[in-house]
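With one protein chain withheld, the remaining protein chains of the complex are depicted in position.
Our next item is chain A:
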Amino acid sequence: MINRRDFLQVSMATSALVGASGFGNWSRLAAQQLLTQDQLLDFDTFGNVSLIHVTDIHGQLKPIHFREPEINIGVGGNKGQVPHVTGADFRKLYGIEDGSPSHYALTYDDFAALGQAYGKVGGLDRVSTVINSIRAARPDALLLDGGDTWHGSYTCHHTQGQDMVNVMNALKPDAMTFHWEFTLGSDRVREIVQDLPFAALGANIFDAEWDEPAEDFAPYKFFERGGVKIAVIGQAFPYMPIANPGWMFPEYSFGIRTERMQEVVDEVRGQGAELVVLLSHNGFDVDKKMASLVTGIDVILSGHTHDALPEPVLVGETIIVASGSNGKFVSRVDLDVRDGRMMGFRHKLIPIFADVIEPDKAVTAVIDAERAPYETEMSEVIGETDGVLYRRGNFNGTWDDLICDALLSEREADIAMSPGVRWGPSLMPGDQITREDIFNATSMSYPNAYRTEMTGEYIKTIMEDVADNIFNPDPYYQQGGDMVRLGGLGYRIDVTKPQGSRISEITMLKTGEALDPAKSYVVAGWASVNEGTEGPEIWNVVEDHIRKIGTVRPTENTSVKVAGA
């Protein structure tokens, strides 16, 4: 008799084989210009249930470039574990050939060169084609959106998320959970959710006053698919009022709430759920810990930390699937559920190569209609770049270097601070920079670029505080972003130290002097979570700066020395 764990391990091997065949062949096929949609979508339908996962689209309706991180450090028990493996190590781990499409899709190096061969990724009309193909094989497949959907672009900002709502509705999701959506303000979120033709889930969305589950969001929804009773539980981003402005949604409280999750899992199991799926915006390491503490979850569809993994990670009897960001990937998970248990799975992370996958014309039309009223303003060329502009990475990226330079020069500051968010597509060498591109890297509902004075001591306090949100060895104390980007300052960080002693050697780059704890410095930054923040919108600051310099010339940033990685 094979127990369930054995089954999972056997199917894990099967899954690896599926992944390997898909990935391994592409390089040769691509070299022969034979990479086709059929190969990307090739999947031997398995079991009786299919899940389709998209997450962290961040308003990206059209194909984009997106460079994966070079530096993504894991700490504590997650040191050296996926998703904290990058570049050549990542390719070795998954058997990905150098120069292959998977190299380009999943790792950072040779990004500009490979981008010329393989082109843009994403585009919700291509995503739609993939979804349609999966539904052709399994008509009742569940489409689940992990959130961070109604945020992140020029049109999304100007329509208060309506563009994304309209396009996603055309894709017909079955359920969704949330993060940046709440920065539209709770009134707007409720207005959209009231008319949403699918389930808006969040077992951890609570009424802040009474500390009880909020009535506006259901904790879970049941689906009957392939003869299987499936419970999909939602988990919104736990640290919404801390990482984002809580004053924009004061009625709600969030949190990880492990005990609550166990109660909800027990409740749905008690109601006969044969398959329990957690649609999560926890972030990958938080999901791993939650899977180790909560029993009874079969599949976690993981979002927030923007990781793309070619194979699920197994924790106990739970598989965790990570599906990337910005519309770059779609995950398909086929499951064999019998006798009330998950007996096996087959999985594929499908990269959306925009030049290979045929757009779904009906969805292209919806996207174009949403963009048309704004096309003139957002397509205006502000400047160009002669190097890659990217954001992802624990400490800095060329997009944030540019934003910090803009803050230093336009706001006449000594020091600039840019938030360590993980969204925002990349631009390639030679690309024009349009107003839309600037919005893709800066769009938000609290964009004011403040200018204030802070003491050296307070600046260090902020740096230590943010560093602990990333490098606390317990994932439950991590918020899932990257380090605050600093313009005008260099520093050393030892990620293994406790809060208060990670950061040292803070240096003013212009003079080479050490930051004086007692001295006041003029600091310019954006994305403050404080209500009433004043200053010009960050996209205007960046636009003014780019207009002045004309061509952006990104250089290597060596201002952060990292120890203990």
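Basically, a residue touches a chain if its C-beta (ideal position, glycine included) is under 8 Å from a C-beta of that chain, and two chains touch if they have at least 3 such contacts; residues count from 1.
Please note the rule applied: contacts and distances are computed from a predicted model.
Taking the options "Cyclic GMP-AMP synthase", "General L-amino acid transport system substrate-binding protein", "Hydrogenase formation protein HypD" or "Sulfur oxidation protein SoxY" in turn, only "Sulfur oxidation protein SoxY" matches the UniProt protein name of the chain that is not displayed.
Across the entire complex, the residue among A:211, A:339 or A:556 in touch with the chain not shown is A:211. Note that of A:177, A:235 or A:253, the residue touching the chain absent from this view is A:253. Within the whole complex, the absent chain has one touching residue among A:461, A:504, A:540 or A:559, and that is A:461. Among A:423, A:439 or A:491, the one in contact with the hidden chain is A:423.
Counting the whole complex, the residues of chain A in touch with the unshown chain are 208, 211, 237, 239, 241-244, 246, 253-256, 259, 304-306, 419-423, 448, 450-455, 457-458, 461-462, 465-466, 468-469, 474, 476-477, 479-484, 499-500, 520, 527-535.
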